[in-house]
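Excluded from the complex is one protein chain; the other protein chains are retained at their positions.
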Amino acid sequence: MLFERTFDNCSALHFPSIQEWKQAHPGRKVIAYFPVYAPVELIHAAGMLPVGLSGAGDRLDIQHADARFGSFICSIVKTTLEMGMAGHLEPFDGFLFSTICDSARNLCFVMKRNFPQMYVDFLHLPHNPSSPAAAQFLAEEYRRILTELERLGAEVDDEALRHSIALYNRNRALIRKLYQLRSHSPQQVPTSELYQLIRLGNFLPVEEHTAQLEAALLDFQSRNAKLRDSIRIVVEGSFCEQPPLTLIRLVEDAGCYIVDDDFVIGQSWFESDVPTEGDPLLALAKSYLDRSVYSSVRHDFRKPRWDGLVDKVRRNRADAVLFLIAKFCEPAYFDYVPYKQELERTGIPHLQLEFEEKSFTFDRLRTEIETFVESLVFD
Amino acid sequence: MKTTTNEKKEYRGSIHQLQKDLMLAWYDQLDQAATTGIPPTVSMMISGNCVELLEGFGAVPLYPEINALQLAIRHQSLDPILAAEDLGYAADNCAYVKADIGCILKGITPTGGKLPTPTLILCNFVGCNTYLKWFEHLAKLQQAPLYVIDVPFMRAEEPSRSDIEYVVKQLQETVKKLEQLTGRKFDYDRFRQAVACSSRTEELWSQIKHLARRSPSPFDAYFDAITLMGPLYVYRARPEGVEFFEAALAELQAKADARKGVYEQEQFRLVMEGPPPYPYFRTFRDMFAKWQACAVASTYSTVGGLWEFGFRHDPKNPFESVAMHMIAQNVTNRNFLQRYEQIRRYVEEWNADGVIIHFVKSCRLFSAGQGDMRDYFTKQLGVPTLYIESDLEDPRYFAEAQTKNRIDAFFEALEHSKGTAAVRS
Partner (left out) sequence: MRIAAGVDVGSTQTKAVIMSDNGGVQIAARALVDTGANVQRAAERAFDACCQEAGVHGGDVGFVVGTGYGRYKIAFGNAQMTEITCHAKGAAFLCPGTRTVIDMGGQDSKAISVGPNGEVVDFVMNDKCAAGTGRFLANSAEVMGISLDEVGPLSLRAQHPVKIATVCTVFVESDILSYLAQGKTGEDILGGVHIAIAKRTLSLARRLNIEPEITMTGGVARNVGMVRALEELLGRKMLVSPDAQFIGAVGAALFALEKLDQSFESGIWRGEHAVPGGH
């Protein structure tokens, strides 16, 4: 049983949990997906294991990938390619990308050229959800991807899809519950632990991950921790390239309770369950359009993202927003401006910091966060 | 000591003046619209733009990108960029966006005339995520209505039926929206005529592009093509556009028939990839002129549309062909590997000696992964390729001496290999 897996263990470059899964399920395939969002239900229904790959963090030196992607490009694009060039993507039979940003889009096709033996595909997620035609389009796009996945895996019927959707619904519902618990009682749910737990979902089969979430929920609920005099913050901007775990711990140690965040947002993209009646692909499509959380890589002008951020702050009774932005992350840099304007208009304090997934010294960041916390505490 | 023969070249023909007049007339219309509210104006992105649709309303396009590049060419882009950075935009955000937003903040326009708040901000999303952000921010800043035409990306070799239907439906929604906003009924016949006009303009433009296959090429398919591009996006669907390109074709055809090239002796033929450094347009051109190197093809001149391989708008299927143009026939909505293919075709069919890849810091759509492109051309195809770096809009990111050095080294090597080839033959 993979029950004892930790995130640290799973994210090692030789992907031990994936290797074991492959051995335990001979002939079945593994499909990787680039952050932020992927239709994992489709991959699962086709009998394959969906794995979220968010770069190689600080585990891999970029030695070859920067010949292909030069300066001013975020690290995750380069470490993802580097993993491929160094042979670490050998366990994966496919790689799914989607319309999150220009760099990631180009990465998809560079991967396609350099790894012709992999199934590499690009999912076009609609950026005009106000159009009545969008749902039909996305359902057909899912159908297209599903057809490709079926070639690698097993044939999929509606029942299988509904079954997969139900499993992922359960998983997402637990994540929402955990987030709610943390927001209500942050002293019981340290983010550095919750983070690793959620990210495990990138690697484990959904059934196992759900079991682990259930156990963790009980564990967190039963904790007896004292509420510290920390400020409550929302972390925004870490939806793709992930901050080092040390940085997350540092934020908490500096006197913050992270009461909401957009880490690994693709895991809990939907605000409520995807319906399991009717056409499952249409249900998934409509859910993406109408019940997914806001993010810098999703565009829905019916309700601007900056309103979503203010809502998030108020809903979680947060004191401030910490923008943790990956260096060179263009979508996050852009959105910072309207976010900042709305926060200033509504009187919500905020701090903006940059990180790289491969950083391992944090002195300057620590100082900035501590100063910020102090400025809020000693008002 | 020998003196240089490299005096400042005059690169322009008479069409240059014609082009200037047309663009100024357009800015006049915009100024008028700013004052009177008539005609209605629609902001669009250049890439895969659907200017034909606007003709159905007598609306005039507003192109923030043209504003941005005009500023850069006139060496006025730094101030607005700084203003935008003061607002919070990052050093690494696209400088086009910063320049445009900075202009609005500071009330600057490229010609000094007024620019209207558009009737509709129409974001034709064709593969550039920055476009989406840019127009959303504009909508917030200018308090103007926004509609996003979500154009499916070219992730397969051809667009699917579903892709085309999705875009057609959104075009029809755009029509409804414009009817509401302008109070005018969509004139379907005018729209169809506009599409017919476009197909004529495109035919002329394609012929012009094909003239560059001649040796010597009668024009530079990068620097001169960029100059000719303005009327292509503003007037493509109007009779003035057809007239302009008829004149342009006639002039260039005459040059080609007289075997007149851009230089006294065309020494090198190049394919250029990437936008130019607009703040140093002239200086950059001189670096190639020194070597009598002429661009015979470029990818940047196909952002608005890719017509040299046969695509034309079809007035018998106006909505569908507009959708097709937006999905498949512009360089930005085509995937990275399709761009390799496009350049490869240029190298072969336009008979080029090498490829220049100009990495621009602002534009990840063009630039992210150009190292892999370089790898493809040098290692896989054995095509001499030069990689240079700067920015398209921000004057702070141009290292003149280093850029010149790389260009000189490239041509020294190319010259040597041509020389030994000549000796051998």
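Letters A and B name the chains as they come in the text, with residue numbers starting at 1 for each one.
Note that a residue touches a chain if its C-beta (ideal position, glycine included) is under 8 Å from a C-beta of that chain, and two chains touch if they have at least 3 such contacts.
Note that the structure is a prediction, hence the values are computed from the model and not measured.
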| item | value |
| --- | --- |
| Omitted chain - touching chains that are shown | A, B |
| Contact partner of the left-out chain, one of B:W134, B:F153, B:F219 or B:W291 | B:W291 |
| For chain B, the residues touching the chain missing from this view | 1-6, 267, 290-291, 371, 374-375, 378-379, 384-385, 387, 389, 399, 401-402, 405-406, 408-410, 412-413, 415-417, 419-420 |
| Missing-partner contacts on chain A, residue numbers | 61-64, 66-67, 71, 358-361, 363 |
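Rule of thumb we're sticking to: only the chains that are shown with their structure count from here on.
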| item | value |
| --- | --- |
| Gap in Å, rounded to a whole number, between the CA centres of chain B and chain A | 35 |
| Footprint of chain B on chain A - complex, ascending | 66-73, 77, 99-103, 105-110, 112-114, 121-122, 124, 126-128, 130-134, 136-137, 140-141, 144, 297, 299, 301, 304, 328, 330-331, 333-338, 340-341 |
| List of chain B residues in touch with chain A within their complex | 87-90, 92-94, 97, 125, 127-130, 132-133, 136-137, 139-140, 146-150, 152-153, 155, 160, 162-163, 165-166, 169-170, 173, 335-337, 340, 359, 361, 363-365, 367-372, 375-376, 389 |
